[in-house]
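The complex is shown incomplete by one protein chain, all other protein chains being positioned as in the whole.
Just so it is clear, A and B label the chains in written order, and each chain counts residues from 1 on its own.
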Amino acid sequence: MITHPFTYRAPSTIEEAVAALGRSRDAKVIAGGHSLLPLMKLGLAQPDALVDLRRIASLRDIRAEADGTIVVGALATHRSIAEDRTIVSKLAALAEAAAAVGDPLVRARGTIGGSLAHADPAADEPAPVLAFDALIRAIGSKGKRDIRAGEYFKAAFETALAPDEIVAEIRFPAQTGRTGSAYVKFAHPASRFAVVGVAATVTLKGDGTVERAAIGVTGAADAPFRAAQAEKAITGTKGDAKAIAAAAAKAAEGITTLSDLVASSDYRRHLVTVYARRALERATQRAQG
Amino acid sequence: MGQAITVTINGAKQTKDVEPTQLLVELLRDTLGLTGTHVGCDTSQCGACTVLVDGRATKSCTILAVQTDGAEVVTVEGLAKNGELHPVQRAFASEHALQCGFCTPGLLITAVDFLARNPTPTDSEIRHAIEGNLCRCTGYHNIVNAVRSAAEMMTTTAQPKVAAGVKR
Partner (left out) sequence: MTAATTTTYIGARVPRKEDPRLITGDGLFTDDVTLPGMVYVSLVRSPHAHARIRRIDTTAATEEPGVVAVLTGKELEATGALPVFITVPSMNGSKHMPITTDKARYAGDAVAAVVAESRDAAKRAADAVTVDYEPLPVVVDATKALEPGAPIVHEEMKSNLVFTYPVKGGDVDKAFRDADVKVKLRLVNQRLIPNAMEPRAAVAKFEAGELTLWSTTQIPHFVQLIVALNLGLSQNKVRVIAPEVGGGFGSKLQVYAEELIVGHLAKTLGRPVKWTEERREGYLATIHGRDHVSDVELAAKRDGTILGLRVRTVANMGAYLQAFAPGIPTILHVFVVPGAYRIPAFDYEMRGAYTNTTPVDAYRGAGRPESAYVIERAIDRLADEIGMDPAEVRRRNFIPADAFPFNTISGLTYDSGDYAPALERALAMADYKGFEKRRAEAKARGNYRGIGISSYVEICGLAPSKANSALGVGWGGYESARIRVHPTGAVQVFTGTSPHGQSHETSWAQIAADALGITPNDIEVRHGDTFESPGMGVGTFGSRSLAVGGIEVHKAAEKVREKVIQIGAHLLEASPDDMVVEGGKVFVKGVPDKAKNFGDISMAAYLANNLPEGMEPGLEATVYYDPPNFTFPFGTHIAEVEIDGETGAVELVNYSACDDCGRQINPMIVEGQLHGGITQGIGQALYEAAIYDDNGQLLSGSMMEYHVPTAENVPAFKLDHTMTLTTTNPLGVKGIGEAGTIGSTPAVANAVIDALSPLGIKHLDMPFTPEKVWRAIETAGGEGRR
């Protein structure tokens, strides 16, 4: 039951949607609605207008561009991302994160754009978005701009988006060379959100040493983050079990971890290291082919 | 202020005036009297309200009625065709996959969507597929059996295993 009244419109272009956003004092964009509607039912969000993107069909597409960039439309559902062949083969961590969102019913409607715009600190997809260094393409009244993932997530439910900007697509740069990725998650048993979720990408040189690694962590802190110390520690190593364990142990360095009924701050910190190790192991194995 | 929407529900196209605040489940239950779809929670956890929206199993408590303008909605009342039960319905009965029956409509719909995409599932895939539907009565054991049995029926068009009143 939603008791707070609002107006609703579903424009057919993103420009109209941006314009509609500007017309209300407290308008919200709705995509799959699986972040927003639960909050509205609880009275925790009380927008006066909803702008529904569902008629903007182009935002649903998942496509590869000529340079290998994979573009995921904001309205792509978690389910369509998890099942997309290109994503499964090229961006395994993203496919695994999308497959780990909520439950099958949530995945059937919830969208990546909605998840990123809502920026729940325990959402899954921010982890691979960070690990793949994706760009979030936003469209607003001043036109379009690309926001680097590392600069996008500001705090819990806070992003770099301006109030009149809409997430249009997420652009994942081409993965080159011997690259593997993985997402692993310790889920909240009831809500299915990530208590800790870690996405790792690992690129190996010809001799098998780690050329580059990126680790995106969600659920653990006020905002998803890159585990920079761990990334540094693994780079240049052989990517063996010992090196991975040593690197993973640094995954929560400098981070203030959250505490709740399911996991205290200490335990979350521990989980970050365990799941960073598991993600790195799997990503490295995949890079090794 | 109401908005007119046109939505096909269980095969019948209808135009309804809905409030933006109205959830799909409220349209179904309160306006259309399709009370087979149930509300079991208020946080999108339980899945009792699951219906098909354009073929996708959807928690009807987490979609606005206005968002279904132009869509095709199937509820538990629309699963049987021409008086013939859907194989998933038959399997739920033959495998004793329901007790109180409150969560059942949501589980039936979830299973229909799932089997359309995965006609030959393993038990662990079935368990994963029904993770968004809570049942407090059955412990899921017989629901898994029923979904497997329905899958077999749908791929081999076999009949349910148990005939009426057969002695053990």
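In the analysis below, contacts are C-beta pairs under 8 Å (C-beta built on N, C-alpha and C of every residue); 3 or more make two chains touch, one makes a residue touch a chain.
Worth saying up front: this structure is predicted, and the values here are computed from it rather than measured.
Engineer: If I consider the whole complex, including the chain that's not displayed, which of A:Ala19, A:Ala228 or A:Val274 touches that chain?
Structural biologist: Of the candidates A:Ala19, A:Ala228 or A:Val274, A:Val274 is in touch with the missing chain.
Engineer: Looking at the whole complex, which of B:Val7, B:Leu34 or B:Val66 touches the chain that is not displayed?
Structural biologist: Of these options, the touching residue for the absent chain is B:Leu34.
Engineer: Can you list, in ascending order, the subunit B residues touching the missing chain?
Structural biologist: 21, 29-30, 33-43, 45-46, 48, 75-77, 79-80, 85, 89, 92-94, 96, 98-105, 108, 123, 126-128, 130-131, 133-144, 162, 164-168
Engineer: Suppose we count only contacts with the excluded chain; which residues of subunit A make the list?
Structural biologist: 1, 3, 186, 189-191, 245, 261-264, 267, 270-271, 274
Note that only the chains that are shown with their structure count from here on.
Engineer: From the C-alpha centre of subunit A to that of subunit B, how far is it in Å?
Structural biologist: 30
Engineer: For the complex, which residues does subunit B have touching subunit A?
Structural biologist: Subunit B residues touching subunit A: 1, 3, 19-21, 23, 26, 42-45, 47, 50, 53, 56-59, 61-64, 66-67, 69, 110, 113-114, 128-133.
Engineer: Tell me, which parts of subunit A touch subunit B in their complex?
Structural biologist: Spelled out, the residues of subunit A in touch with subunit B are 1-8, 10, 30, 33-34, 37-38, 41-42, 50, 52, 54, 79, 102-106, 108-109, 190-192.
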